[in-house]
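Presenting chain A:
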Amino acid sequence: MTAPLLEVRNLTKTYRTGGGLFGRERAAHVVDDVSFVIEKGATFGLVGESGSGKTTIGRLVLRLVEANGGSLLLDGEEIGEKSDAEMRRLRQRMQIIFQDPFASLDPRVKVGEAIAAPIRLHRLRPRRDVRDRVVELLELVGLGAHQADRFPHEFSGGQRQRIAIARALAVEPELIVCDEAVSALDLSIQAQVINLLADLRDRLGVSYLFISHDMAVIRHVATHVGVLYAGRLVETGEAKEVFGNPRHPYTRMLLAASPSPVPGDARQRQAIAGEPPSPYERAPGCRFASRCPSAIDACRSEQPPLSTFSRGSHQAACIRAEEFDRLTLLSDEEARMSPAYRLRIDLLRRARAESRAT
Partner candidate 1 sequence: AAPDVLDVAIVSDPVTLDPALMASFFELSVQYNLHEPLLHVTPDLAIEPGLAELSAPDDTTYVLTLKDGLTFHDGTAIDAEAVKANFDRMLDPATGSPRRSELGPIASVEASGPLEVTIKLSAPYAPFAGVLANRAGMMVSPKAVADLGADFATKAVGSGPYKLVSWNKNSELVLEAFDGYWRGKPAIGRVVFHPISDETVRMTNLRSGTVQLADGVAPQLVSQVEQASDLTMKQRPGLGFNAFSFNNTRAPFDKAAVRQAFVTAVGPQVIQRAVYFGTGSVSNGPVPPSIAWAYDETLDPARGDAEKAKSILSEAGISDPVEVSVTVTNSPLQVRTAEIIQAQAGQAGFKVSINQIDPTSLITVLRQKDFDLCMSPWSGRSDPDGNMFNYFTKDGPNNFAGYQSDAVDGLLKKARTTLDQDERATLYKQAQETIAEDAPMLFLTFPSTLQASVAKLDWMQWPDGALRLQFAKFS
Partner candidate 2 sequence: MMTSETRDDPELLRISGLRVGFGDGPDIVDGVDLSLAPGKILCLVGESGSGKSLTALSLMKLLPPNARLTAKRLQFQATDILALSEERMAALRGDRLAMVFQEPMTSLNPVMTVGEQIVEALRQHRTLSRAEAREAALEMLKRVHIPAADQRMDAYPHQLSGGMRQRVMIAIALVCRPALLIADEPTTALDVTIESQILALIDELRSELGTAVLFITHSLAVVAEIADEIAVMYAGRVVERGSRDAIFSDPQHPYTLSLFAAMPRANDFGRQLASIDGQVPSPGDMPEGCRFAPRCPFAVDCCREAYPPLLPAEPGHDVACWRAPLEEAVAKALPA
């Protein structure tokens, strides 16, 4: 059996923050014993509450921040110990699209050059073809060649995000960490980018670690899903398993809270009461217990391991995982829309099909 493209084992990250110059240091346990694998051509969707450590995991995977513990295997090879020079070579195989595209673009470099530089660095195209490649990439993300000569601050938020995507794609990596990569895009551009990523996956076997808050997007793109809560994975497995039969109360609440684009529909959206545990303190027991409607005493005494519920690759870290009913989510929103809406969408589809055909 061939090794998966990326295997993450027991990853742990603790930030130390000094309280001022002379204050005592405090430790924030931000990522705690996280393990998952990403097969070639798979998309691992990472979801979780804001601040739960998703970005940190993304950065740990690329070793942009160093883990406090755990190992990272790329093609079965440990990369946690690689020297800087070796890491640099590996970086061509792994890329990250940062959550904040503006901060991750050098304000003094024109975007065309920002995209061209990695192509030249890794000698992915002969010099004279670089410019064409840059234009090609810009067009792939819905920007035009004329935008290559502008600076990052001259772009809108969504445009910057697309530039960041184009730059990551430029090195033709095998694994891309997409940290909220499509969240600032309007729906049609988002669709274009998601299609592009899917196409790369299908044609070239590119894999993704896809971090997003948007359940609809995750559902659309992810083959596997991991649900992160306060630095720990609480549920993971194949996407259709997890979405179809969520076993951890947090996952269930997350899905239940997902909004629906049907007016009037979403009013039942339910917020999760309470707040996540502070990363500075570590209480025994399940981290979600304080907010969990189904928590029992046992939940507060011991941290349940991730395998509590295990069917195939589907795992959940909840001692009551077996007890929950199947969660039925409202399915097709379009069906609930007005007739006029459906008629016009249908017209649009047919007109598009028509114009593409000619």
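Inclusion criterion for the candidates: all candidates are chains of the complex that A comes from, given by their letters.
Remarks
By definition in this document, a contact is a pair of C-beta atoms (placed from the backbone, for glycine too) under 8 Å apart; a residue touches a chain by one contact, two chains touch by 3 or more; residues count from 1.
Keep in mind that this is a model prediction, so the values were computed, not measured.
By the touch rule above, chain A in this complex touches candidate 2 out of 1 or 2. By the touch criterion given at the top, residues 15, 17, 19, 47-51, 55, 99-100, 102-103, 139, 142, 144, 146-147, 153-159, 162, 180, 183-192, 194-195, 198, 213-217, 219-221, 239-240, 253-254, 257-267, 269-272, 275-280, 329, 331-334, 337-338, 340-341, 343-345, 347-352, 354-356 of chain A touch candidate 2 in their complex.
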